[in-house]
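All protein chains but one are shown at their positions in the complex.
Then we have chain A:
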Amino acid sequence: MADIIEMPKLSDTMTVGTLVKWLKKEGDKVATGDMLAEVETDKATMELECFFDGTLLKIFAPDGAQVEIGEPLCAVGAEGETVEAPAKKEKPAAKEDDASEEKSDDDSAEESSDEAPAPEPTPEPETSSGSSGSSAAPSVGGQRLRISPLARKLAAEKGIDLSRVKGTGTGGRIRRADILEAEKNGGPGGAYRSKGPIQEEKLTPVTNMRGTIARRLVESKTQIPHFYLDIEVDAAPLLALRSQLNSGLSEDGVKLSVNDLILKASAEALRKVPTVNCSWEGKQVRHHSRAHVSFAVAMPEGLITPVVFDAHEKSVFDISTEVRSLAKAAKTKKLQPKQFTGGTFCVSNLGMMGINTFKAIINPPNAAILAVGTTVEKPVVVNGQIVIGQRMNLTLSCDHRVVDGAVGAEFLGALKSLLENPALLLV
């Protein structure tokens, strides 16, 4: 009798997996341990392993299919055996659902539990206000505009300001022809002549990863009381040390980045100010004994935060090598869940993209996240003289339930001191 391989639970938060690509086809001989397919979870793309020896008899889920945990993916058995698609499993009873949810809630309190992808490291749009108006009925001088649904849709696509289009339909209703006219010659009402949309309007389904990022960040930003601390660091010693180390290490093919040094300095600072290396768990605060520092990696689909475990015990050289290999795995979607879960602190760096300063959203269950800006040359006063300095902005986002202002400031102070005396990172 054929064995059925079902969608495995590949991460703690996974409920559905996307069958990216079958690596074997029906009729292929397969053996235990063979890689059958690539499966995208909410976190990463992983390989589906075969647990049986035999022939891949039947594939139930085609490339691109979204399959719930426990639903059949394929059947493996003796050559020539016939298999029928197993019936869809019934959903577990509500009671069980609740129980498992409770359990995962408990789990999330554990240090080893899952980690969200890094918070989106973009400046907060805190100044934006008011409605975008896309769903509101357009009006002119308080009068509701009469417009056909099609014309409204076309105008939005073409970027035409409806309030300046004259409608020629019944009762002055704006019709498709009016929009096309407006587009053609600037419009009868002098409507804005669009240069065309940046990109055709289209709908793309939300990927598992994008969905997870969205959910976790909304949770973080709405449930964690964030506050922000800025500090300016003299980056000259750090840059000097870096170029010195790199010229010495060039033969080994290693090139340290500023970020590698910041990861190391963060781990050291966490050791000095351990309150930042904590997690809020409702009725208790978990004090982590080790500094597992994660860093944000941008991918086309979203963000992920690989972890450098025990960064406080590793050399800058080791950290650099590890970061490079983790980043590569992340970009090729080969990262294993254990490589991106369990961080206790996160560093998000947009310095290489020219961003001066920004405020990152905390990556729960971390208590803080460090946002690193670019290093700029600017006039600074040293011993009463204006000289050219190399300055870098750091912003710490803190969970006020765990980290108070003074503690955050102490951490940033320690971090600044380490970065301005970077030789300390080498001992």
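Keep this in mind: a residue touches a chain if its C-beta (ideal position, glycine included) is under 8 Å from a C-beta of that chain, and two chains touch if they have at least 3 such contacts; residues count from 1.
Rule of thumb we're sticking to: contacts and distances are computed from a predicted model.
Chemist: Quick one: the chain not pictured, UniProt calls it what, "Ferrous iron transport protein B", "Autoinducer 2 import system permease protein LsrC", "Alkane 1-monooxygenase" or "Alpha-ketoacid dehydrogenase subunit beta"?
Modeler: "Alpha-ketoacid dehydrogenase subunit beta"
Chemist: Among A:33, A:62, A:149 or A:205, which residue is in contact with the omitted chain in the full complex?
Modeler: Result: among the candidates, A:149 touches the missing chain.
Chemist: Where the complex has a chain not shown, which of A:8, A:169 or A:211 is the residue touching it?
Modeler: Answering carefully, the residue with contact to the hidden chain is A:169.
Chemist: So that we can see where the missing chain sits, which residues of chain A does it touch?
Modeler: 148-153, 169-170, 173, 175-176
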